[in-house]
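Structure incoming, see below.
Left out: one protein chain. Kept in place: all the others.
So, chain A:
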Amino acid sequence: MHVSQDDFIRGSPERDALRSIVSNHVASFNYFVEHGLAEVIKRMASVSVQAPGTSAQSSRIRLWFSGVSMKTPVRERDGLSLARDPRVFPRECREAGSTYKAPMTANICWSVGEAGEVYHHELQLCQFPVMVSSTRCHLASASRAELINRGEEGREIGGYFILNGNERMIRLLIQQRRHYIIRIHDSVCWISLINEITFYFYFFFECPCSLGLKRAAFTSRGYLYTPFATAIRCVSPDEHSCTVRLHYLTGGSARLAFIHRRQEYFLPLGLVFIALCEVSDKELQDVVCSGVPGPGAHVFASERVAMVLEEIHTLGIQTRSQALSYLGICFRERLNADSWETNIDIGKRIIRDHVFIHLATCSDKFNLLVLMLQKLYALVTGQCSQDNPDSLMHHEVLLPGILLQMFMREQLSEALIKVKDTILREFEGQPQTMDLNDRERILSLVVGSIGRIDLGRMAEYFLATGNLVSKTGLGLSQTSGFTIVADKLNYVRYLSHFRSIHRGAYYAELRTTTVRKLLPDSWGFLCPVHTPDGSPCGLLNHLTASCFVHISDGQNRGLEMAAIFRILSSVGVLITTGRLRSTSAPHVLIPVTLDGVMVGFMRAADSAKVVATLRSAKVSEPPKVPPSLEVVYIPTLVNRSGGAFPGLYLFTSSSRLMRPVRQLASGFIENISSLEQAFMSIKCPDGSSGGSEELVFTHEESNAKAMLSVIASCTPWSDYNQSPRNMYQCQMAKQTMGLPLHAFCYRPDTKLYRLQSPQRPIAVTESYDEYSIDEYPLGTNAVIAVLAYTGYDMEDAMIVSKGSMERGFSHATLYKTETLSLVTGSGKVFGHFDLRSHSLEGTLNIDGSPSVGSIIEPGSALASVVDRITGQTHVHKAKGTDQAIVDRVSVIQTSLSRGIRSTKMALSLRYNRNPIIGDKFSSRHGQKGVLSFLWPEESLPYVERTGIRPDIIINPHAFPSRMTIGMLVESMASKSGALDGACINASPFKAAQKEKTYSPPAAEYGETLRKHGYDYCGSETMVNGLTGEAFGVDIYIGLVYYQRLRHMVSDKFQVRSVGPNNSLTQQPTKGRKSGGGIRFGEMERDALLAHGAAYLIHDRLHACSDRFVTHVCSNCGSILAPSLKLSVAGMGSGSALGCSAGKTLHTSCDGESEGITCRVCNRRTKIDKVELPFVFKYLASELAAMNIRIGIGIQCGA
């Protein structure tokens, strides 16, 4: 096997660090294609079609899928492409504006009758979008050299899809943790769990044969419902999820609620108990009562269980089959059940598909329901408190792969139903010719109906827009915003997309802010610094650098379970799984659950041993239990009520957030999850006793920066700054111009910024190198003097040295790509039909494209298209107001959908964006400023001793209120680093790390400065460049890394003297693009009024707006009536007014009033000219249309 000598191959540390950023996305997509799809197929119910008019099983046809698989992206064979390599690579998709997708095939199987022959046919389901760098991508294991050869970045990490040439990624979403019973008290909390529901269905036991349909507000589900409930989100192995809730009613009874097709159904609890297994009332009472903690709880529980059972007995339901058939009767219509299914079958289906879908056996379901009921009673009696549904403890992550899996599950089952309908229609249409055993006939029906669905297009639509079109809603609380553009504005912004995690679109419009709060539970998992300001604040979070999402393929689940059981039983846990709960379990025993399965009980005294054994088994080599095992031990609170419900909850499931911490006893790294973290004692590097002397630490943080995200950990000395400043920096880093990518020549992105000469910062954090940000730097080291000089640096303005700018400081370029697309066969081609007639010679080439390197003035020709049919040439002109240079022209032929092909011309234009007044800059400490003056170099102050002139002068007032001490430290440290010729480690929390030689940065770098003959404090004597005299005080001068932000005056300035006016009102239009003005509104008017600036108001609101001179009849006061008399022969009264026939419209017949006649008064005298706003005339016209007259009184003079 060929071993690559590349420095960026699998296993190298930088690559691993970078890959870890997208690992959640890539691994989860890999899970989807390798296992998820297969799991969906495996567990998908088959559909059956019965020939109409028959009822025999032999005339029934059963259809199902088997063996779905996904290939790698290849060219669709259309007979036109001449490429030898059938593979399609991402670069081609980007340039062609197509989708990076691979064929997905499936086996459709069907059999006729009960034991008929099984027919197979493999068919191509669709072309499904492929995630770049996943196992289905050609670049999955490419070396750096190969990647570069393929027109990719050398450090391509993937994790995104390419849809119509755009890079989009699925955003991580937070959802409720699976298989953990959470206790809810507040009605508001319900919303968070079931907000997509529109209807509620009640099964009132009073009306047993009908469904009680009632529409209810969220807060009230009926007069019986109390705010108490427990809920569990159950997930089947194919990642289909279904939440089950248990509501407590005022009478003491309970209802089990679940959602089916966006509708909520409530079942009497007793009915479910009986439907689950044959159990006597006494047994049930004992089982429930035994596990309820607290004094008097036993009586409380037994009374309520009796009530629950009595409720169901009044319906006459005593046995399991009665209960199941009752359910079947109720749900037959709702489930569209087949006619041959019995009520009991339907009842079983309800239990199987909706009640605790993660559990296979009824006894497990029964045990879990008992536990849920016990928790509910504990909540009602106040033995335990409610859980916070906004806490990260109770959350897990919706991964891209799992979302796609859920999406495909629905699409495939819909497809089966469509196939069923097609066959049924065929049966009904031609009942005589239809033969079930006609293989070819059935096959053509199946292939035809699946082909019509076009799953690929639906998947593409979903990924390209983020909008979910679904009947069930997939159990998610939002239908849009699932995907975002992975824009490459700069590298850190790009990286941060993959680390972002959203709480859900639903919460964005919630008026309460509780969900946005930063809770201590998210410590170490979500970065407290890296969340945006404004509307998404607290909802859009970012994972910490070390946090990852556990993804398990579930392949070795049996073995893992067995290993865990072995260890549990070896330390004295009573395993009861698979059996009905033994009634003898006394309530001193603590329940043990594993992934939502009641596994057994343990003594509270054994708890420490059990937990310790499990934790050491996690880190043993090889691990005896899965290293992802989450061990949540919630102890019983002695002499206290409240707190969480005691128990040992074990989780091995996917989608949990995990992070590494170090075990204190063994020194091994253990991965912990968010629920167990809340019940663990983890030592922080500088946390000492943690506020409680009794606390016994079992773990410690592996790293001092474990709480920070990738971007937040790149802020130097962020521990010296006031915290909001670090948040601003996280935002500003994402708006910085830098080097976003290397493959500029292969990227047709619509907008790219490029800083021409970026540098590595002198003060760098460890993370900076860890994530190879040096390959994509985004700033410049600049000499900064902190000095109030001339007033041009007031209010966050900054003076930039003209000389520095002219030597290249922050020079930048903007790349814009415009794409012209011509459909093949439309007769239009790129080119010049006739060069001479359009005088484009010298500007455009014969193929209609501009020459690379040519300068395009605004409004000049950019490309030309010839219509071969009409022979006309259409010239596309350059938009905007800036001069551009043609950077790249590419012409590519692509196939659109349904065999339509098109030719695309992508024109990349380059705009010069060197700093000018008004451009925005910022340091890495949330200190942004605007360039206010390019100061001549000879007039700048210079350092008396060395002659150094600053690049930037900022005002000292920027510091006291903002307290960005980190920036002052950076200035000094970078200066000493520059003197030493070395980069400085600027990682935060260095004091907390176990370094013996730690000294505060001010002391450390002060010493270096002193060693080099500089002032210890970083300040120096400076000479005023204007007067030549030294300043009276020393000036703090040093080096700070400055970022140039993308907000530039060239994109924002708006100016208008004359320009387009609205055709209806004659007022100036708005909008920068169209050369419009800025609204001079009421408040502005008020300000001028207050100043008494009457002439200015008149100028702005009238003369420069819709000034209009018109005639008014001072007799009748109308501005509409006076008009030039139309003199048409034979119009009657016209001649009486002295207008002789034959005079034209524009001929004036009266010198005094220019031939204007009031048509109302029929007079030519007393017609005056007035200045009016045109809208007033418009108003008058509109009112006239409604028979309302506006009259103006006119007075002359004075």
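As a convention for this text, contacts are C-beta pairs under 8 Å (C-beta built on N, C-alpha and C of every residue); 3 or more make two chains touch, one makes a residue touch a chain; residues count from 1.
Please note the rule applied: contacts and distances are computed from a predicted model.
Participant: Which choice in "Proteasome component C5", "Defective in cullin neddylation protein", "Ras-related protein Rab" or "Plastid-encoded RNA polymerase subunit alpha" gives the name that UniProt lists for the one chain left out?
Facilitator: "Plastid-encoded RNA polymerase subunit alpha"
Participant: Which listed residue, A:Gly1025, A:Gly1075, A:Gly1117 or A:Pro1173, touches the chain dropped from view?
Facilitator: A:Gly1025
Participant: Would you indicate which residue among A:Tyr119, A:Tyr461, A:Tyr792 or A:Tyr1016 is in contact with the undisplayed chain?
Facilitator: Answering carefully, the residue with contact to the hidden chain is A:Tyr1016.
Participant: Given the contact definition stated above, which residue among A:Tyr248, A:Phe601, A:Phe645 or A:Tyr942 touches the chain not shown here?
Facilitator: Spelled out, the listed residue whose C-beta touches the missing chain is A:Tyr942.
Participant: With the missing chain put back, one of A:Pro724, A:Gly808, A:Pro858 or A:Gly1191 would touch it. Which one?
Facilitator: A:Gly808
Participant: Spell out the interface residues on chain A facing the chain that's missing from view.
Facilitator: These residues of chain A touch the chain that is not shown: 756, 802-804, 806-808, 811, 813, 853, 885, 887, 910, 912, 936-939, 942, 944-949, 1009-1010, 1013-1016, 1019-1021, 1023, 1025, 1027-1030, 1034.
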